[in-house]
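Notes to accompany the following structure.
Removed: one protein chain of the complex. Kept in place: all other protein chains.
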Amino acid sequence: MIIILKSDTTEEQIGALTDHIASLEMQAHVSRGTFRTIIGVIGDEASIDSDQIKSFTGVSDVVRVLPPYKLASLEAHPQPSVVEVGKTKIGGGHLAMVAGPCSIESEERMDSIAAAVKASGANILRGGAYKPRTSPYSFQGMGVEGLKILRAVGDKYDIPVVTEITDARNLDVICEYADMLQVGARNMQNFVLLTEVGKANKPVILKRGMSATVQDLLMSAEYILAHGNQNVVLCERGIKGFDSVTRNLYDVAAVAALKTLTHLPVIVDPSHATGRPDLIPACAYAGVAAGADGVHIEVHDCPEKALSDGPQALLPEQFDETFKQLVKVADVFGKTFG
Amino acid sequence: MIIILKSDTTEEQIGALTDHIASLEMQAHVSRGTFRTIIGVIGDEASIDSDQIKSFTGVSDVVRVLPPYKLASLEAHPQPSVVEVGKTKIGGGHLAMVAGPCSIESEERMDSIAAAVKASGANILRGGAYKPRTSPYSFQGMGVEGLKILRAVGDKYDIPVVTEITDARNLDVICEYADMLQVGARNMQNFVLLTEVGKANKPVILKRGMSATVQDLLMSAEYILAHGNQNVVLCERGIKGFDSVTRNLYDVAAVAALKTLTHLPVIVDPSHATGRPDLIPACAYAGVAAGADGVHIEVHDCPEKALSDGPQALLPEQFDETFKQLVKVADVFGKTFG
Amino acid sequence: MIIILKSDTTEEQIGALTDHIASLEMQAHVSRGTFRTIIGVIGDEASIDSDQIKSFTGVSDVVRVLPPYKLASLEAHPQPSVVEVGKTKIGGGHLAMVAGPCSIESEERMDSIAAAVKASGANILRGGAYKPRTSPYSFQGMGVEGLKILRAVGDKYDIPVVTEITDARNLDVICEYADMLQVGARNMQNFVLLTEVGKANKPVILKRGMSATVQDLLMSAEYILAHGNQNVVLCERGIKGFDSVTRNLYDVAAVAALKTLTHLPVIVDPSHATGRPDLIPACAYAGVAAGADGVHIEVHDCPEKALSDGPQALLPEQFDETFKQLVKVADVFGKTFG
Partner (left out) sequence: MIIILKSDTTEEQIGALTDHIASLEMQAHVSRGTFRTIIGVIGDEASIDSDQIKSFTGVSDVVRVLPPYKLASLEAHPQPSVVEVGKTKIGGGHLAMVAGPCSIESEERMDSIAAAVKASGANILRGGAYKPRTSPYSFQGMGVEGLKILRAVGDKYDIPVVTEITDARNLDVICEYADMLQVGARNMQNFVLLTEVGKANKPVILKRGMSATVQDLLMSAEYILAHGNQNVVLCERGIKGFDSVTRNLYDVAAVAALKTLTHLPVIVDPSHATGRPDLIPACAYAGVAAGADGVHIEVHDCPEKALSDGPQALLPEQFDETFKQLVKVADVFGKTFG
């Protein structure tokens, strides 16, 4: 961390700062230039709160040299991490294809969708049992009954299953039935939930919040990593934008940017990013071309009967066609689903 | 709700839609125009998922006539609600002045800040015991010890106290010590937490999320209201913006817009909105001038020793001066603190 | 400017940088810290392109110590500028009340609106003769005929007039008829137009672009100032936001932020910022409370016949009531219109 002082900073103010830095068990190197004094801080930079430093009188600017996350950084782990979910690998050239309905609605529906996506080549089955809905009057998910259906169908088709966790109190029951957890965009900064998920022994998909920067996303991943769970897969699913032509703003450059900062796998979710089935295929291809380690697509065989988010699902036959093309795009980059 | 069909929609598709509407116990009025067929839907519109309607083949657009929230709407409650927190009233011409440190750090510090803000005229004391921090390595709050300090200091200075809840599992202990709950911006769509807070018998400040629309905020309020808690105060605290000149983007027009949609009181938080003490006074005045029912300002007597968010706090003497001016602005609009 | 180098930067790379800085006739002070080397650059910082510095191999970060604008800065001119438009003063405690229709539509309409706003207390009359319309099929303004009407009506009611310039080729004719020029939001970075307006001998309202930062706005003002025209009034008129509840996002904190950076007067335009007549009054009060040096409001006596932007105008009687309240808000801050 480099602290740039104002031109009129006094020796007393500099002393207050260096005392504070010493109290944090770090070293301060004061460099008195001809027009500005600069303090270089050496030590565990991630544990300093740059806001606090900015509160000292006389500080003009604070520039981080190292990122505020440690375990998630490429410095800490220069090789790409490979996260395993059952037999499916994510990262390091292995691509995930996560597919399934938004909500688990019934065993029949889940079974038919699972059969279809597995046949196409999906390697992780998704389905929501606890749904974070913007309206208290909307369907809130089947709960444990849904988890049981998901488990049974996953076993039947031999495909690992992922489901969303919205409440720390459900952690045990979800871990009992699911192979992978998902933390949704609206809970990306629910630090209580991140802490609990960090203690679980299950891989996690962490979705980027709608107003989260890439650094915010990595800080949330850091919560999970710091509590012991190393199997985190990041997911770009669209951020808040000003154009209603798509539901969210698909930030595919964030995938490429993340690859320069972290070893964690990154997947994309063009279903939530666009909210438009007609744009999902193009955005899925774009995600893999940008370097994503997998794709998450909602699939439903009767969108108009879906209990949630029908308009952002592909039909099984559309999914099948999209996946075939995705495999070809992946091949250009020497990557494979499986 | 008005459903606009595509020009080539078939009678069979129209039938599927009207059957679906009937199954929701609502009435469909089909109006066949010369170039477009339109279906008017009569009934409890808030309980329909417009996304689901959009999933039907043949639907071009869905226009809501009524808002998706009910209890929060001005239609449901045309007079402004007045929320009471101890002796303090918020709404209907009564203004709240919520002040205090970001975090509770020690009894001594809390005492001195409380003495100062009470003397200036604040009518609610704030202090965080459970802190949602972006870094797992940052100070996470004093927990129950902090709550006890807050209670003791509030009692000593005879001022009601508000504190943030971040975990549904802490609801009972927080309700034991605090007069008012706060749901932070990052938890605005933590529907599990909203549901629990909706069952509590305490007034709540609900802060707007950084990517939340005004309607999203009202839907989150609806969760609390629908679960039985009618004492909700909304808070504009800045949304995500592209200009780093301020920490967030202070959306003062949202205050005025909310007043056209809801009976719930609305306060503003220029501390979080700007992250700059030098801008807090101007933005506080602007909030009251725009029609806010109160202001939330962080105050700290030693920002450089603050364990969180030091750079966005006013010093007690700055707060005192700001409050004096705020009283004059309020007076122009016939409103009073107290 | 402070250049922070990467930890592995070579002496040769440092030499390339210091040579480059010397070639710009500035001085480089190299400070070799224990973990990072830093170069302080002394000289006319506004003339350095920080992007170019970032392109040098070995550069980690570039931190400006001085802003990239000079003439617009508070350093260059610590007292607030007062811009005069006929008898009307803007800045330094003097508030502008700019009012009138979006477009000049006919002499009769312009006359009746001018009579009304002048009677209420407006001190600058607005009206557009050249309209930047998003559709090529929309009314594009009356051109010179409109300018003549505006001049005649301004003279009749003894009120200075402002009109928008959209084409550098119209500069002479507009200067012949108007007392003040306006550069619209969509032309805020039309540097050709800014350069020409900078050569004119007329005060200018420069509106903030929809995606412009506060610094971008000041850089555009710098264009006008650098070409010789010192009479620039900045205008916050709403930036692009994600919530369609208002047309744009009214950034009232930017007014307060500008006051910490520049001596130029700053006015607000709640008409364009909100696009909703019902929110204009509240946002006008908020602007003055935040420290604005004036307000710009569209007024039309028959919005449904307006040839452009009818939905964002106040009726004359609404304007009258709003202005009366504005005067009271201004009085709290010791400011006056007139």
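Think of it as A, B and C in the order they're written, each chain with its own count starting at 1.
Quick note on the criterion: contacts are C-beta pairs under 8 Å (C-beta built on N, C-alpha and C of every residue); 3 or more make two chains touch, one makes a residue touch a chain.
As the structure is a computational prediction, the values presented were derived from the model and not from experiment.
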Which residue of A:69, A:177, A:191 or A:285 touches the chain not shown here: A:285
Residue among C:32, C:87, C:186 or C:324 that touches the chain left out of view: C:186
Options C:6, C:240 or C:328, residue touching the unrepresented chain: C:240
On chain A, residues whose C-beta touches the chain left out of the figure: 211, 213-215, 239, 241-246, 249-257, 259-260, 270, 273-274, 276, 278-279, 282-283, 285-291, 325, 328-329, 332
Touch residues of chain C, complete complex, unshown partner: 16, 20, 46-47, 49, 51-52, 54-57, 68-69, 132-139, 166-169, 186-187, 189-192, 195, 209-211, 216, 219-220, 222-223, 226-227, 239-240, 303-304, 306-311
Chain B residues that touch the omitted chain in the full complex: 2, 4, 29, 31, 33-36, 38, 40, 42, 60-61, 63, 65, 240-242, 244
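Everything that follows uses one rule, which is that only the chains that are shown with their structure count from here on.
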Of all other chains, the one whose Cα centre sits farthest from chain C: A
Interchain centroid distance [CA atoms averaged], chain B/chain C, Å: 32
Cα-centroid distance, chain A relative to chain C, in whole angstrom: 40
Touching two or more other chains - residues of chain B: 211, 239
